[in-house]
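With one protein chain held back, the other chains of the complex are shown just where they sit.
Every chain is named by a letter (A, B, C and D) in the order it is written, and numbering of its residues begins at 1.
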Amino acid sequence: MVTSTSLVNPSVLAPFGVVATGSLVVLLLEVLVGKRQSFLGRPVTREFVGTLLSGVSSIFLFIALIVAAQFFATMPGRIVFDPAHPMVAMDRLTAFATILVCIGSIFTCWLASTYLDELRIHHGEFYALLLLASSGMVLLVQSVDLVTLFMGIELMSIPIYALAGFARRDLRSNESALKYFLVGSFTSAILLYGMALLYGATGSTDFVQIRQAFDASNLLAIAGLGLLVVGFAFKVAAVPFHQWAPDVYEGAPTAVTSYMAVAVKVSAFVALLRIAIQAFGPMDARLSDLFWVLSAASIVVGNVMAVIQENVKRMLAYSSIANAGYILIGLAVGTEEAYAAVLFFLLVYLFMNVGAFAVVITLATGGKDRDRYEDYAGLSRTRPTLAALLTLFVVAQAGLPGTGGFIAKFILFSAALKQGFVWLPVIAILGSAVSFYYYLRLPVLMYTRDPEGAAPRMETSTGEGLVLCTCAVAVLLLGLFPAAGPGFLSHFRALEWVRETVALLG
Amino acid sequence: MDLWTVVRALFIILVVVAAFAPVITWVERKQSAVMQDRIGANRADIGGITVLGLLHPLADVLKLITKEDFVPAGANRFLHALAPIIAAIPAIIGFAVIPYGATYQFPGHEPFTLVGADLDWGLLYIFAIGSLATYGSVLAGWASNSNWGMLGSLRASAQMISYEVTMGLSVVGVFMVYQTLELTDMAVAQDSTFHLFGFLETFGLVKTLPGWLSFAQLPFWGVFVQPLAFVMFLTCIMAENKRPPFDAPEGESEIVAGYFMEYSGMRFGLFYMSEFIEIVVIAGLLTALFFGGWSIPYLSKDELIAGMTPVMGVGLATALTMVAHVATFLLKVVIMIWLQMQIRWTLPRFRYDQIMDLCWKIILPLSLVNIFVTGAVILLVKGAP
Amino acid sequence: MVVPLEHVIGLSAILFTIGTVGALTRRNLVVILMSIELMLNAVNLSLVGFSRAFGEVDGHVFVLMVITVAAAEVAVGLGIVISLFRNRDSVNVEDVSLLKW
Amino acid sequence: MSFAAGLFYVMAALAVVTALGMVLNLRNTVAGAMCLVVTMISLAVIYVVLDAHFVAVLQIMVYAGAILVLFLFVVMLLNLRSDAFTPSRATAPKVVGAAVGVAVLAAFLAKLPDALPKVAEIPADFGSYRQVGLALYRDYVVPFEVASFLLLAAVVGAVVLAKRRLS
Partner (left out) sequence: MLAEYSGLLVILALAFFIAGLLRVAHRFLGGTQREFAEKQEPFECGEKQIVSPKQRYAVKFYLVAILFVVFDVEAVFFYAWGALFQELGWFGFVSMAIFTIPLAVGLVYEWQKGALEW
């Protein structure tokens, strides 16, 4: 069982390696710069440290992104780390997910540097932890083995526990970290028990071999699979495993919240997708039922609860629960087309959600978040551009035609309908209708009321501007060009990647 | 489980607990007296016979056992009683994996090894019970409801856990040389010699070693191939035992007696005993890891048996070899104990920050360097497989 | 194997349940953390049991990874408890009330 | 029943009892932590019975010797002697939850024997550090490297959260 090591193909780990190396460099740089009076001829101030570290981090993430894109463009099929014990793989699905993760992380870097200044949180280890978490995500989407999957999840989660509590003097941040940690480690234990049972049922930790040995009538296999799905449901905050999400999202520094809402979700969903496709093959009917229930419950609860929130961060938390519900439709349907639609949905979700959080971040000032609804009253007068952008992002999330959100939902629901799933799209459309209420409440406040309370921050930093622009352009481009959705499927051949992944089962 | 297992175990207990440990308490007093130009303990007598004060350990035991079984107010009675036992047991069982003789085979019998338990992860056993020993001092201070006790137990546990890490890392080089975690195998590997200038041959600097160079041989002992590891390991393991100069946890000038301050009688006696038993265990461990265990330098076991067999037959030769080995081992242990005593009475107590700095800032990086230098040298000299 | 596999896996399931119940019902943060450790240990036990049954050591390697992760989790988790404790004098989950549980 | 099997059942009983002791003990967290130490040690003995020798010693070194020392440290130093468990709080859902848990467990245990794999023969050095180590450092080299980054994350996270002043 011990094999020679000559066949090892380390290039598979290139994106992971770049991001992980980046974390080491940033950590050392922080230590090096932090003690100096001046660095590279500039005085070392809080702002300078923030800008420097965020810049260096985003360079590393950008390199990883390029590497992943290179893989994506030239990928002949799939390469694995070691044919005898694959552990991690690189195929186009992985490369695509890596790109999404890198984009999400770069956005977080750019948003964080000004945000941390405004909230008077030290910069220090923020970027190192962020890069470590990102490397965990990259590993997570690459995993084709339960052991690496588990390590990926943990490497993603542990830095985020610390990030959530990064505002050390803020009680809410402390408690957010605590809750995220308790839920996260509890989840890990459940997930792990599922993995152990799967190992017991199939005798292997490798996805391909698990699939070959998987016997849907075996108690261990079913229990293991169930626990695994429950664990992931916790991670992506699907109902009924969602109670932690609003609290954690609200308490954490907003830059971290957006990271949790986007990058964590994208990577967890891709990993779940890969397990669903690869480890259990053409969907086991019971698994599909499980996803169906999770999906419907998430859509209903997420949308209904979002209505009664008075805090924008909490509202966005519930809306992200609802979005998880939509994505789960694709997993419940389980056709290649549905999987491809999930990937497109994740792409759009990334931009519209980061965009919305970016506006909240850009408004933060004077050591405080501006995350209550009243804070947005009359924003069209004080910050007209921001008001317009926020309107765009929430409208996109609501799924109005002309935005990426509409196309994403459209192709997802039509994939479901094609497969004969009727109730799920109906529930989802009803849920979207409810979502209009809470999403459009923001534009209404911004455009019809007078400003109250303290004035928002009046300047937008370069990083924030870049993020806002990119997101807005992406949301519009993905929505306005009629071919964006189906074109994504055909032009980027998303269907093909899924087929590749399915076909490469060996 | 047969009778011999029990006998081998009993031998350890008798030698270590019943013979060495009490004598060491006497040695300690006598040596300190010698070094401080005093006479030292010599008063305890039975019928006027003092035997150089060797009766003092006995007097100690009698005194401690007849003292009042005392618990301070506010203490957690259960944990207060439990802590000394938790401290003593790891010390007593520590010697179990240390070989005090080689593997011998008498004609017509099964081969056997002179060791309490021949485990394939032998050294890790020492680390494992070492890590459990922490509980004794932690609980002792906490359970006795005393500020000095609590401070002592904090210091003790922080020091012990810190040095646990470095202690492990510092001997990794030894594992790399002997390719085993098993102490019996290490001793066997050390029962040979190596050419001091063998590397000249390996790197092709000379074709074959000239006779006068090949004559320069050293026993293949840990202390010769891993000198740095020896120094670091000695430091760490002495710090683990919390004896001077690492006795900040019980620094009597600051916190009186530290974690066992609220203990008297045999409760205290168990802490005291475990400290001295640990000295023996440390000596045995140092011997096994760095000084060839039972091996007699330049005279390997096989040579010895083969040399004596024509004269007296295999059985007697083996038996004599065995006795010689055990005696060698005990001699080395005695030397190692003397070394520890010497250090203990020579150096003044380190400050607590110095102790922690030594651990984290000096030994830890140094042991990592040692590991990789050793690795590179081994791979270059022996060639990668 | 000296005992039937179902006894090993059964023991692991029992310990896992005890840990789960502890993690969900107890309110002392440190006890919750310890319960989670117990759950991880239960997982390790079943991995060891399965590994023995298959005669492969993959399960053992998995256990090493779980131990590593457990250590990392505990380090961060207790760090969080300490930072919370510094800002607030409590380790009771129900006192974590700024955000509704 | 062989000695080893007997040992297994004794240790299993001990593990369950101490685990329950840890969870049900409401007054003294230190005692709870000590209970868990015993659980860990008895699990290590069980690992030995199951031929997982290397894992057994790591269980003692890391779980019993490191992780629980840390717990004990925190419990003692934060002075967490009492659990704020107030019976007046609605315990009914908890009782129901525990009952459901036990029911699920019973159902699982009842069906378990049919689902388990056959027990294979093992080589003599099964579970030795050699075998596990070779698998770890060759086949599982990726998770092994990742473990190091994971621990780095833990170090940074712990320092960020727990240190009083970050320079």
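As a convention for this text, a residue touches a chain if its C-beta (ideal position, glycine included) is under 8 Å from a C-beta of that chain, and two chains touch if they have at least 3 such contacts.
This one's a predicted model, so the numbers in the text were calculated from it and none came from an experiment.
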{"item": "Chains shown that the absent chain touches, full complex", "value": "A, B, C, D"}
{"item": "Contact residue for the chain not shown (choose from B:41, B:140, B:169 or B:322)", "value": "B:169"}
{"item": "Given B:15, B:92 or B:133, the one touching the chain that is not displayed", "value": "B:92"}
{"item": "Among D:69, D:98 or D:115, residue touching the chain not depicted", "value": "D:69"}
{"item": "Missing-chain contacts mapped onto chain D", "value": "4, 48-49, 51, 53-54, 58, 61-62, 65-67, 69-70, 73-74, 77-79, 81, 124, 129-130, 132-134, 136-138, 141, 144-145, 147-149, 151-152, 154-156, 158-159, 162-164, 166-167"}
{"item": "Footprint left on chain A by the chain that the document does not show", "value": "5, 20, 24, 27-28, 31, 34-35"}
{"item": "On chain B, residues whose C-beta touches the chain left out of the figure", "value": "1, 5-6, 8-10, 12-13, 17, 64-74, 81, 84-85, 88-89, 92-93, 95-96, 115-120, 123-124, 131, 144-150, 154, 157-158, 161-162, 164-165, 168-169, 172-176, 179-181, 256, 261-262, 265-267, 269-270, 273, 352-353, 356-357, 360-361, 364-365, 368, 371-372, 375-376, 378-379, 382, 384-385"}
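Throughout what follows, only the chains that are shown with their structure count from here on.
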{"item": "Geometric centre distance via CA averages, chain B-chain A, whole Å", "value": "54"}
{"item": "Between chain A and chain D, centroid-to-centroid distance (C-alpha), Å", "value": "31"}
{"item": "Contacts with 2+ other chains: residues of chain B", "value": "none"}
{"item": "Numbers and ranges of chain A residues touching at least 2 other chains", "value": "1, 147, 151, 154, 158, 161-162, 165, 168, 177, 200, 203"}
{"item": "Residue numbers on chain D that touch chain A, as the complex places them", "value": "108, 111-112, 114-117, 134-135, 138-143, 146-147, 149-150, 152-154, 156-161, 166-167"}
{"item": "Interface residues, chain B side, partner chain D - complex", "value": "76, 79, 119-121, 124-125, 127-132, 134-135, 138-139, 142, 154, 157, 161, 164, 181"}
{"item": "Chain C to chain A touching residues, read off their complex", "value": "9, 12, 16, 19-20, 23, 29, 32-33, 36, 39-40, 42-43, 46-47, 49-50, 53-54, 56-59, 61-62, 65-66, 69, 72-73, 76-77, 79-81, 83-84, 87-88, 93, 96, 98-101"}
